[in-house]
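What follows is a set of notes on a single structure, which appears directly below.
With one protein chain held back, the other chains of the complex are shown just where they sit.
By written order: A and B. Residues from 1 in each chain.
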Amino acid sequence: MPWTKKDLLGLEKLTAEEITIILDTAKAFSQIATRSIKKVPALQGKTVVNLFFEPSTRTRVSFEVAEKRLSADIVNVNIAASSVTKGETLLDTVKNLCAYRIDAIVVRHSCAGVPHYLAENIEPSIVNAGDGMHEHPTQALLDIYTLREKFGDLKGLKVAIVGDISHSRVARSNIWGLQKLGAKVTVVGPSTLMPREIEKMGEGVEVSYDLPATLKKVDAVNMLRIQREREQQVQFPSLREYARYFGLSTKLIDQTPESLIVMHPGPINRGVELSGTVADGPRSVILQQVTNGLAVRMAVLFLVTGGTKISEE
Amino acid sequence: MPWTKKDLLGLEKLTAEEITIILDTAKAFSQIATRSIKKVPALQGKTVVNLFFEPSTRTRVSFEVAEKRLSADIVNVNIAASSVTKGETLLDTVKNLCAYRIDAIVVRHSCAGVPHYLAENIEPSIVNAGDGMHEHPTQALLDIYTLREKFGDLKGLKVAIVGDISHSRVARSNIWGLQKLGAKVTVVGPSTLMPREIEKMGEGVEVSYDLPATLKKVDAVNMLRIQREREQQVQFPSLREYARYFGLSTKLIDQTPESLIVMHPGPINRGVELSGTVADGPRSVILQQVTNGLAVRMAVLFLVTGGTKISEE
Partner (left out) sequence: MPWTKKDLLGLEKLTAEEITIILDTAKAFSQIATRSIKKVPALQGKTVVNLFFEPSTRTRVSFEVAEKRLSADIVNVNIAASSVTKGETLLDTVKNLCAYRIDAIVVRHSCAGVPHYLAENIEPSIVNAGDGMHEHPTQALLDIYTLREKFGDLKGLKVAIVGDISHSRVARSNIWGLQKLGAKVTVVGPSTLMPREIEKMGEGVEVSYDLPATLKKVDAVNMLRIQREREQQVQFPSLREYARYFGLSTKLIDQTPESLIVMHPGPINRGVELSGTVADGPRSVILQQVTNGLAVRMAVLFLVTGGTKISEE
């Protein structure tokens, strides 16, 4: 089955087959980073705009490296210093970019739904690089890619996602994607940071407030990043208290099955979500996730812009 | 006749023949955006610096895409974070760039005359991307290109330019360019925003304070952007009052000849200079202007750096 979608907006609306096409394509692209010439002409002569309405180094750099390795022409538009502040509407800004006959826009925005709105109104492909608290599909895809790399088939795999589930687009995309591929998800966190209707996200989702107990039963744990800025807020425990109940300490990891792997979307708050020893330890696949993110983003950009076969050049 | 100038500083000093060379070259380049590989090797191995002393997204992105499609090597220098703030003179900053044997500098500066001053003192080509309230030649060229695309020959064509004529480098460049090609220009705006000596800009320039009457007599209208920041200033009416007398409403457009086309240099203040319905309506060529801007900027960069024949590759 070939890929048919113009955009990658989220995992909620993708089928298991579509997710698998992306993962398989990423697998093929993962070889490129190991060559001495780390580049293919797949997107040569195509123009990709990275349109970031929220500051981001990690995700922007990951997409930018992916685009360069695909030989695309790239324009970065950081919207802090842009026309939006001059009263122009979002759609006018984007339609202007489209007037250059660009091929794809990678967009990050603090409002949920922006990529979907754009995708309906413009011709170029839209890749969602994070929209509000809604989805961050390429992050979830690289998480899933990493799990598949470690465990093969995801059917029946048990994954815990730990942290501020309420505000996390990473959690949301992971929950949708993992379930579609047959994995079971346990979300863990303080009750104040647990969305009320979380279990409605699917039969494969369980809630737990007990991290040590959960860790004994799962194959992988994804420790979400805590936004330190939230510490001021009422529903949030102190960082120290958070770390005590929901952080992955060296002591705690020693009580888990040896096969458990530890993931984190980065950037890490060492000593909050997990101890430095755990982050750098043998269970951690955190840097492997980053490497896989590059292959996944190359695959997504390749597929949405109409690529079907990976060049052997 | 071949192009002979090292720089593009403004339209005031160009001949009709020179403007026509740019427009014809742009026509040839306009095809590139429709190809699957949107790129020619015309500026391969040449270095272009985008030197912006004023923040700009639209114009910078348009030049950047143009440069990439010409295969140039590009360096963006945003001067907010630059040496100028360290007490270095403008000329020292630019001479340093020239020491790398760069081929062209695209410069935007809030002071009129900066591109001319640089052009006299350095070897690389200078392209003026807007100097103070003086000229914005590539904007006027894309406006003229769009008019030529719609109407063919510009001789005798009637064009209205509406808005804050006093502070507009777009108006100034358009007035010079349009007259050279034989068009008649009517400038329309509040008397407080009309430069005193405007009629001295040429025999082809008329002043009007009555937008509805003017619109019945012209072939095209170019609605200038209002700088919202000016609302605080004494000589400026309120935005609401401005829109009432000099904005292009849906009602007003219906009273004009059907052949009238509507232009705007962007970014649009919907509901101020023109209504959203007009901006998106069948008379509007606003996005076509953006597309044409790319071809015009490719042509200008190609010509000033010594290009004569467009590669067919």
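Here is the rule we go by: a residue touches a chain if its C-beta (ideal position, glycine included) is under 8 Å from a C-beta of that chain, and two chains touch if they have at least 3 such contacts.
Note that this is a predicted model, so its numbers are computed, not measured.
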| item | value |
| --- | --- |
| Touch criterion as defined above, residue of B:97, B:111 or B:239 at the omitted chain | B:97 |
| Residue, one of B:15, B:31 or B:89, that touches the chain absent here | B:89 |
| Hidden partner chain, residues of chain B it touches | 44-47, 49, 73-75, 77, 79, 81-83, 86-89, 92-93, 95-102 |
| Absent-chain interface as seen on chain A, which is shown | 33-39, 55, 57-58, 61-62, 64-65, 68-69, 228, 266-270, 279, 287-288, 290-291, 294 |
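Definition applied: only the chains that are shown with their structure count from here on.
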| item | value |
| --- | --- |
| Geometric centre distance via CA averages, chain B-chain A, whole Å | 40 |
